[in-house]
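Structure record follows, encoded as structure tokens.
Selected chains only, in their assembly positions.
Order of writing sets the chain letters: A, B and C. Residues in each chain are counted from 1.
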């Protein structure tokens, strides 16, 4: 575990950079100040990069567009690997047709619709359509009535032997500097616990997220895991997942892990990043 | 583990009977048919009995009154031991004054008010009153907006070092013959998991429920645990709790545990009742 | 949560003191220096006291004798409430006769033998006696071969539908200032997890431990929980259990919880003692 002062030194050591999104590139106030310089430097140095995110609430096109609105144009949809994309691959391989119930916004239903499947919002599940549902998806904590929706999810999973897919492994996420909100992964954990069945989870720290990005690179050139570094703000997802997949890892202190807590948390969790750096921002004087 | 055909034989063996409520005396359709005969026989035989219930949504007076409305007049408030009463005892001993936030109906706030404490519905917690709150109570799944309420519960418990009390250990409860609903214990489990702090739980199978009833008896006469039997429909709460407290136990098949599943469930869980009986109903010909 | 400089002030406020043993009265080096003064002061002030301990490895007589050897004569067997005593009460009420298998030393088998039951060390369980065994007890991590014993415990619990009792809820215990050892509660947790059945646990933080001590007092005089204080070194057992039972609690910093960690641990766990005090030692100048 080495302290690195300037993120430029990280970029110089690796050929491919994987970034977590929230807490690394952006936070509840918008872009992390100066992060656009990092992407200028990446372009200048012709380094490859991907955003690896547990965000299944929107499609890659919508996610990229949200960066463009904030002024970061370097992030195009093909650079974004979301847990929603793994969910979509699962549906493509394992659910050939029919209705798929989901918890989430209309936007999150994109992953279902684009495969020609028929999305049913959880609040619209009822006695008459229940028998036609082929899978249940947990996509987002927004877009449905929790009480009715969670009770419907429980009874659907008790009555039918169908797969339940959780497209976001996070249990909570920050909404302001002080406040958290329950994420759909937290709601799914409660439903799974009550129903007693095994749900399928996609998202960091699971290796399948990293493999998806790794495969995108291998499609156009040979690559060793030693050439890739994962950059994230959360020990339990970004760093644990990156380490397990065999990547070097950088913990940045611009999000979930505060500078004052970093040593205690690394020791307590036993999750050790290769490097610790204040942020993923390349300092201006460094070009 | 012995099969008993008529519940009368159980009553004849013990001096005190503890009954679970839901699935034993009543279900979603009303009283278990014939259960009034059980209470006639108990009165005739001068046997003592108590209802030991994980229901903190209403006061003992309200709970008793709901039996009276269904036509069972034998159940008076002094016969009811609820997890709400343990919560009230905890507040009496450990929270001398101030505001107590709660998730539940206005009715459930009775346990707070009757002690002279000031109940605050979870949806009314805000920046201005948060610092005055002395405890958080999970009383009922009804009476509040889930999304706002659960997020407020999480942020309250993250910001303040105050006790959180869960007055119902059940994670779900039946609302019709086919459907479950998440109980407040299920919601509390999710909040506790996200917050990472230790909540205090009152309710079966915890021994404190049984002690409370046991103490009520000892207040007026000497009693041995060998004279008491616990009657319930759920292995994980009624039977496990009764066994651990040292009581003989009867599993009845009129609620959560169906006749076709009973052998598998006992073997799988390792929770063994002393007796198994179809229901807690005394057959008419038996008087 | 108040800081108290001298433990004498605690004694002066309450009529009955419950003490945890390890980390409060003694540690791996012997008695906590000066602790005998606390018992002199208790005697002088005619205060009642009990040792409430998750130690089922020896009988109360043997436990008391170990204090006498260290020079503390105030602790007599009738002052000691151990999780082994709850296990014994359980056997007395629920296992009328036959063989009881156990993991532990010969000394720990005392709790079985004294009831006229037949103790079988786990390493002696075999095909020919397995069918006669009525219960399995986890008493101590010493006194048996772990590999053979744990595998036998697993297969016994898979084949037979009998109760398994864990007489020590601790998962590990300190053996030197630097080193831990797995406690029998840690071994039992692994066995329970593999077998998938529900084991019965006795020991703090469970209320039954506190009720046992509380009942001993009530046998000879009326008492309110407000007159009792629980003194311990561990938030998760002594303080959580004491709080839940409705007692005031004192966290002492002479054992598991170090002075430098106390604030972080209280905040992280949400378990709040009424008082914090360096140790349970009454300072000499205070008499």
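Criterion: a residue touches a chain if its C-beta (ideal position, glycine included) is under 8 Å from a C-beta of that chain, and two chains touch if they have at least 3 such contacts.
On a predicted model such as this, the values are computed, not experimentally measured, just so you know.
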Whole-complex count of the repeated chain (3 shown) stands at 4
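Quick note on the criterion: only the chains that are shown with their structure count from here on.
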Comparing each chain's Cα average against the average over all protein Cα atoms, the nearest is chain B
Could you work out how far chain A has to rotate to sit on chain C, using CA atoms and steps of 5 degrees?
-> 180
Same or different contact residues where chain B meets its copy chain A, judged by the half mark = same
How many Å are there between the centre of chain B and the centre of chain C, using C-alpha atoms for each centre?
-> 28
Chain centre separation (chain A, chain C; CA means) in Å = 45
Take the average of all CA coordinates in chain A, do the same for chain B, and state the distance between these two points in whole angstrom.
-> 40
On chain B, where are the residues touching two or more other chains?
-> none
Chain B - residues contacting chain A, complex | 141, 146-147, 150-151, 154-155, 158-159, 171-172, 178-182, 186-187, 189-190, 193-194
Mind pulling up the chain C residues that touch chain B in the complex?
-> 89-90, 92-94, 157, 161-164, 195-200, 206-208, 211, 225-226, 236, 240, 243-247, 266-272
